[in-house]
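The complex is shown incomplete by one protein chain, all other protein chains being positioned as in the whole.
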Amino acid sequence: MQAIGVDIGGTKIAAGVVSEDGEVLAHTRRDTDATQPAAIEQAVVDAVAELRNEHEVGAVGVAAAGFVSPRRDRVLFAPNIAWRDHPLRDRLAADIDLPIVIENDANAAGWAEFRFGCGRDVEHMVMMTVGTGLGGAVIVDGHLLRGAFGAAGEIGHLRVVPDGHYCGCGHEGCWEMYASGRALTRAARASLITDADRTGALVELAGGPGHKVKGPHVTDAAQEGDPLSTELLADLGRWVGEGAASLAAVLDPEMIVIGGGVGSAGPLLLEPARRGFLAQLSARGHRPAARIELAELGNEAGVVGAADLART
Amino acid sequence: MQAIGVDIGGTKIAAGVVSEDGEVLAHTRRDTDATQPAAIEQAVVDAVAELRNEHEVGAVGVAAAGFVSPRRDRVLFAPNIAWRDHPLRDRLAADIDLPIVIENDANAAGWAEFRFGCGRDVEHMVMMTVGTGLGGAVIVDGHLLRGAFGAAGEIGHLRVVPDGHYCGCGHEGCWEMYASGRALTRAARASLITDADRTGALVELAGGPGHKVKGPHVTDAAQEGDPLSTELLADLGRWVGEGAASLAAVLDPEMIVIGGGVGSAGPLLLEPARRGFLAQLSARGHRPAARIELAELGNEAGVVGAADLART
Amino acid sequence: MQAIGVDIGGTKIAAGVVSEDGEVLAHTRRDTDATQPAAIEQAVVDAVAELRNEHEVGAVGVAAAGFVSPRRDRVLFAPNIAWRDHPLRDRLAADIDLPIVIENDANAAGWAEFRFGCGRDVEHMVMMTVGTGLGGAVIVDGHLLRGAFGAAGEIGHLRVVPDGHYCGCGHEGCWEMYASGRALTRAARASLITDADRTGALVELAGGPGHKVKGPHVTDAAQEGDPLSTELLADLGRWVGEGAASLAAVLDPEMIVIGGGVGSAGPLLLEPARRGFLAQLSARGHRPAARIELAELGNEAGVVGAADLART
Partner (left out) sequence: MQAIGVDIGGTKIAAGVVSEDGEVLAHTRRDTDATQPAAIEQAVVDAVAELRNEHEVGAVGVAAAGFVSPRRDRVLFAPNIAWRDHPLRDRLAADIDLPIVIENDANAAGWAEFRFGCGRDVEHMVMMTVGTGLGGAVIVDGHLLRGAFGAAGEIGHLRVVPDGHYCGCGHEGCWEMYASGRALTRAARASLITDADRTGALVELAGGPGHKVKGPHVTDAAQEGDPLSTELLADLGRWVGEGAASLAAVLDPEMIVIGGGVGSAGPLLLEPARRGFLAQLSARGHRPAARIELAELGNEAGVVGAADLART
């Protein structure tokens, strides 16, 4: 059965028809305004209608950032859209006569990676979505871990430094503050002050100092061989890996997949992450160590995973 | 079907016949010497034989501290007994003509609590066994989480303080070093130096200063109202709760159960743990918070859980 | 000999004629614009001229935030004004025919407290100026510690949390990020998220949520008995005291004086600071412990200290 996956982001909606083996057969997009929840719902309805014109589908999966109820019908809380205990499924169902499920966006991306990406041969997997923030998905015995209240997999809020950096969630020291694009941007800007004479390449790429410098400039500069940027990515990778060792203590996965925008740094991030992981893995040598790999699916992971979860 | 549960500890073996509803119908014990692995196996065989004289049983579950293979047949590594990738099930099967499974001891205790104790009405639960060390068991959707390699639930090795106290595992800052009987003992001894004029009650109970002071003295003194000991337990409870908030970010359980010897401190530990948990729980107010409860089953949890897991 | 003290702040200049026993005999003020360094110098010249109309003075001391050269003639770096290795003394001397010295503002305030305030009877003292940031002054054997390059006493940049909050200086975990008005503001705003149901009094005083909430609202609310605000101040005080214990290990002062705007919280800050200090003081019981006291001089400490240092 083909299904439609919809991925609601902060500025746009991506939607696609997804085959049973994870292929995206058709796409569409809509620009959205996060301050207009009703318009977002309408855009989802429109996108689904457009895709159904040409394709036979049996279900719709909708992914969004936020906590989703265990029954997959309500958005309990969304950080970027004004949804609070919002009956998103019922609202969409009024205009879409197909089974609909709502999913957390990181869970959708992780599920895609598990079903069709580099996790396709494992049964226990953790996906780390290292984007602006740090999202996660946990696969246990081939099932997506949703938790008692739908909030499982919020790995970015594992505390890694007591009294550490403030997170948007109001707490200090969340992993997300050390292993995300936001962390990379912040570290790069700090180095403008503390390590000014080594920031030439970075500032040139950014087109100026200060707030012009952002995480992607670090990745670009590192890929061109800039030593400081390479160190900044390595430090980020170390935090990714060290935190992953804590996850491994609890979950004992076979594979940890690194995706998200920062994951595009490739080996510059992956190798330090692997080293950090092994350096902190408890009982290394007395147990097999999880493999850490880069995600194989790109930006479409959310669409693919949402569609596939709608079939299950 | 009745089953036998065996709990192999450092100095003794406890075994019992357990009914389908978790009742212990008969007990036996053997003293053991952790340096004599062969003698331990013989003691297990003897204990099982003794119990079978009077009771009809259909399976045997054996719990031991250490990593157990996912197929529940081998002990990969045991911290206290010289078992390394040891085929314990086959060794016992040579003398016991019943189905046998090997389980991690903390998993067995957590499973008992989930099936017959305070977790009996939930589907997602974490058990924290706060004993000399800190063990754990994770129940997901009604199933025990074993992980890809049998090592899931080793929550004591979550890193909570970078560059923090050394753990027996060789790493720094493991949660076990802050939330265990060992942590309580260490903190109490430090207070003999830093807070000497407030340690009178503690020293009197311990029968002397220095290495005579141990965790249980703190619990006893706190229960008699000693302010310093109450603070020490509260600090331990805070670490229990704050770490549990990290677990909740990943696992989103409905209930977190505190057992183990230190759990006997009761509300003196539980209330600070609850406060620490809520203080650090990400997105509190936007999601239901897990309940934190004291374990209901006592020392027999390992026997009960091992027996019950042998039936599944 | 009477002297003039001038205290250059971010938005205004305060100046006064100070007697030999620290009394302020006359005042004047000028509003200033930190983006206009030349205008600031002119304002200093004008203020000095005005005061000299009515008073006989023999020297001028000028205090400013920033690093000052050991010879007390140049501002090496100022965080708020565009002075970089700036010959401030010579610039002023062109228009003022009196001996002039330039001093760091926290040093000036600490010196005033040492000479005429609560440190008047001690020889070893540390002043902590807990304002928006955290400044310091160290008095050793009755002398102001300037250091080899004029930068001593920058206690706010002692690192207290590795990988902790980012400081304006570009580093992580500076003490200033935990023991300052800025820290109080940040903690208060975080509690709006993590502890929303207890922030009613604070929000009411602030006239609204979010960025309206500032450190002084916490102090006001605490003084009216608000429990959350009292906790926030106590936490700040704990950081003040614990860091002071590190200073005591190095400097072994007889007295530590807490001044600055946050110091106005009085016992709500002082008592937790004292507890934190004693709790972390190494070798307590085997050495006398420094007393921690509130500053006695108010806003005029900078003027008084600058004037007095100009006489020495």
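We just call them A, B and C in the order they show up, numbering each chain from 1.
Throughout what follows, a contact is a pair of C-beta atoms (placed from the backbone, for glycine too) under 8 Å apart; a residue touches a chain by one contact, two chains touch by 3 or more.
Since the structure is predicted, the reported quantities are computational estimates derived from the model, not experimental observations.
Chemist: Check each of B:Phe67, B:Phe149, B:Tyr178 or B:Phe277 against the chain that is not shown and name the one that touches it.
Modeler: Residue touching the absent chain, from the options given: B:Tyr178.
Chemist: Of the residues listed, C:Val45, C:Leu76 or C:Leu98, which one is in contact with the missing chain?
Modeler: Of the listed residues, the one touching the omitted chain is C:Leu76.
Chemist: Which of B:Val24, B:Val161, B:Leu278 or B:Leu294 touches the chain that is not shown?
Modeler: Result: among the candidates, B:Val161 touches the missing chain.
Chemist: If I consider the whole complex, including the chain that's not displayed, which of B:Arg29, B:His55 or B:Arg186 touches that chain?
Modeler: Per the contact definition at the top, the residue touching the missing chain is B:Arg186.
Chemist: Which residue numbers on chain A touch the omitted chain?
Modeler: 162-163, 194-197, 279, 284-285
Chemist: Determine and list the chain B residues touching the chain excluded from the picture.
Modeler: 161-166, 169-172, 178, 186, 190-194
Chemist: Name every residue on chain C in touch with the hidden partner chain.
Modeler: Output for chain C: 67, 76-77, 84, 122-124, 136, 138, 140-141, 143, 145-162, 167, 169, 171, 174, 242, 245-247, 249-254, 280, 282-283, 286-288, 290.
The criterion applied here is as follows: only the chains that are shown with their structure count from here on.
Chemist: With chain centres set to the mean of the C-alpha atoms, which chain is at the far end from chain A?
Modeler: With centres defined by C-alpha atoms, farthest from chain A sits C.
Chemist: What chain is most central when centres are computed from CA atoms?
Modeler: Here the chain at the core of the arrangement is A.
Chemist: Between chain C and chain A, is it the same set of residue numbers doing the touching on each side, over half shared, or a different set?
Modeler: On the two sides of the chain C and chain A interface, the residue numbers are mostly the same, over half being shared.
Chemist: For the two copies chain A and chain B, what rotation in degrees overlays their C-alpha atoms? Round to the nearest 5.
Modeler: Rounded to 5 degrees, the superposing rotation is 180 degrees.
Chemist: Cα centroid separation between chain A and chain B, in whole Å?
Modeler: 34
Chemist: What whole-number Å value describes the gap between the mean CA coordinates of chain A and chain C?
Modeler: Chain A and chain C have C-alpha centres separated by 44 Å.
Chemist: Spell out, as numbers or ranges, the residues of chain C touching 2 or more other chains.
Modeler: 162-163, 194
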